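Removed from the display is one protein chain of the complex; every other protein chain stays in position.
Chains: A and B, in written order; residue numbering restarts at 1 for each.
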Amino acid sequence: METEVKEAQGKIVSAENPDISAPADWKPVIIGILCNWCSYAGSDLTGTSRIQYPPNIRIIRVPCSSRVDPWFIIKSLQSTADGVLISGCHPGDCHYITGNYYARRRFLVAKKLLNFIGYHENRVQFSWVSAAEGQKFAKVVAKVTEDIKKLGPLHRYKKENF
Amino acid sequence: MDYSNQIREITSKLFADNKIDYFVGYRQNSFDDSQVPFLITDPAEIPKLVFTDKSVFNLANYLKPDHTKRKRVGLVVKGCDSRALNLMLTESQVKRENIYIIGICCEGTLDDKGQKPQNCIECVMPDPVVYDEILGTPSGKKKYTVNADIKELAEKALNERADYFEEIFAACIRCNACRHSCPLCYCAKCCIDQETSTLYNGANTTSGAMHALMTWSLHLAGRCVDCRNCEKACPSHLPLHLLHKQNENVIYENFQHHLAGMEKDDRGAFYKYSLSDPDDFIL
Partner (left out) sequence: MNVFLVETDKTGLQKFYEEIIGKFETYAPVEKFGKYDYKRVLKLSECNPDSPIETTMSVKPLFFPKTAKIMKFVEDSSGTTVSETEEDPFAGKRVILGVKHCDARGLQVLDQVYKWDYIDTDYQKRRENTIIISARCDKAGAQCFCTSLDYDVENSDAHDIRIVNGLNGKTYIQAITEKGETLLKSFSLQSTAPDVAKDEISKHYKSFEASFRLKMNYSEVNAKLQKLFDSPEFETVSSNCISCNTCAFICPTCHCFKISDEKIKDAGVRYKSYDSCNNGYFTLMAGGHNPRPVKYRRWRQRAMHKFVYYKERFGVNLCVGCGHCAISCPVNISIFDVVNQVAKV
C-alpha cells in the first residue's frame, strides 16, 4: 500500500489509512513544542524580522527540550494534531547544560516506537534552532508543514471528535 | 532445575536467626502445575515453598511497600529478576541491608504448554547479578539477538502494522495488571492511572489504551528486564513485549547499551548521554 497524492482527483490520502482522504486545500494542524531559551526566542526573531512561515503551527513553550515527555507527543497526535514539531537548543548550547543531550536519546526511541505502531515517521519531527536562527525556524516550519500536507489527515488512534 | 530443598533450608535458617520478617518465594498452584508467588511470615509455611523451572513470576515486584511494608524481606531471584532488583536498589526503592537475596543461575523456565518461552530462548543474562547466596553454576553472558517478532513486524507495511496494533489496543481493558505486576513500576501515583491522573482518558477507548500503553513502555524504556510479568498478567493476552523489545532494540543499536540493571548505580540508557549520539534525524 503506497501513499499516493491523487492530484488528478484533487484529494490527499492519509498515509496511515488509505481509505481516508481530504480535499487538496486541507490545512494541517501542527503542534510545536519549543524550548524557551533557544527555539522560542528564535521563533520570536522570525516574527520580528517579518519572515513569513505557514500559519498551521500552534506553539507551546517549555523550559527545555528535555521537559518533553513522550505523552506530550502522543496526546497531541491523539487530539487534533496531524503532526508535531519539537525544537530545542543546539547540542552544547542548552541553557541547563545537558538537557538536550538527554532529550536527543529519548526523541530517537519515541520516534521509532511511534513509527512501529503505525504512525508515518514524518508525523513527529525534531529540530535544533538557536535564538539567532530566525530564518532557520521559518524554513523548518515550512518543511514540516509541507511534509505533513503530503501525508494527509491523521486518522489513526484519534480520540473521538464530538 | 529444582532448588526447592535448598530454598527451604535457607529460609528456615533465616527465620530461626531472625534475619527476615517476610520471605517471598513460590508455591504450587491449587488447580494446575503452575506456581504462584507466596509470601510467608510464619516458618510453619516453609514446606510449601518450591523452586523449579515453573517458577516464572518476577518476585522483585513484592518489594514495593504496598506488599512488604518496607520490612526485612528474603526472596529468591533468577537472572532477569535480579536485574530488576538491582535497578530498584539503584533507584533507591529498597534498602540493601533490608533484603536477603537468594540468586538462582537460571536454566530457563517453562510456560503452561511445557515449552521454553521466547524471553528464555533469547535470554542474554541468566545468572543473578546481585545476591547474598547463589545456587547453581553461572553460565555467563550470551550474545544479544534481535527479537524475532519485532523483526517480522518491522518488515510489514505501515498500515498493516497499524491495523495489528489497533486490534491490540482495542482489546485492552485498562485493568492495569501489567503495571502492577512490573517490579519497575513503583510510582505511588502513576501518571497513566485513571484514578489519579486527569491526563489520560478515564474511559476505556482504543485511543486511550494506545496512549496509556505507549507512555508506559516509553517510561520503561532502558529499564525493562524482559521478565514478561506484564504479558503473563494481562487478562486479554496482549503481546506487550513487542513495545518493550522495540525500544530495547533501538537502544542497543544506537546507544550500545542494553541489559538494564547489570551494574550497581547504572540507571540505564536514558540517564547517560554521549556527545556522538545519533543526530541525523534532527533538522
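Methods note: a residue touches a chain if its C-beta (ideal position, glycine included) is under 8 Å from a C-beta of that chain, and two chains touch if they have at least 3 such contacts.
As the structure is a computational prediction, the values presented were derived from the model and not from experiment.
Of the chains on view, those touched by the hidden chain across the whole complex are A, B.
Only one of the listed residues, B:Gly108, B:Gly136 or B:Pro239, touches the absent chain: B:Pro239.
Touching the chain that is not shown, out of B:Met1, B:Val146, B:Ala177 or B:Cys191: B:Ala177 (per the contact rule at the top). Checked against the hidden chain, the listed residues B:Asn29, B:Gln115 or B:Ser274 yield one contact partner: B:Asn29.
Among B:Gln6, B:Asn98, B:Asn204 or B:Asn254, only B:Asn204 touches the chain that is left out of the view. Residue-level contact of subunit B with the missing chain is found at 29-32, 34, 36-39, 57, 61-62, 66-67, 167-168, 171, 173-177, 179-181, 193-196, 201-205, 229, 232-233, 235-239. In the full complex, the hidden chain is touched by subunit A at residues 79-80, 159-162.
Just so it is clear, only the chains that are shown with their structure count from here on.
Centre-to-centre, using mean CA coordinates, subunit A is 34 Å away from subunit B. The touching residues of subunit A, counted against subunit B in their complex, run 1, 15-18, 69-71, 74-75, 78, 91, 98, 101-102, 104-120, 125-128, 140, 143-144, 156-160.
Within the complex, the subunit B residues that touch subunit A are 150, 153-154, 157-163, 165-166, 169, 191, 199, 201, 205-208, 210-211, 214-215, 217-219, 221-222, 242-243, 246-247, 250-251, 254-255, 269-271, 273, 275, 277-279, 281-283.
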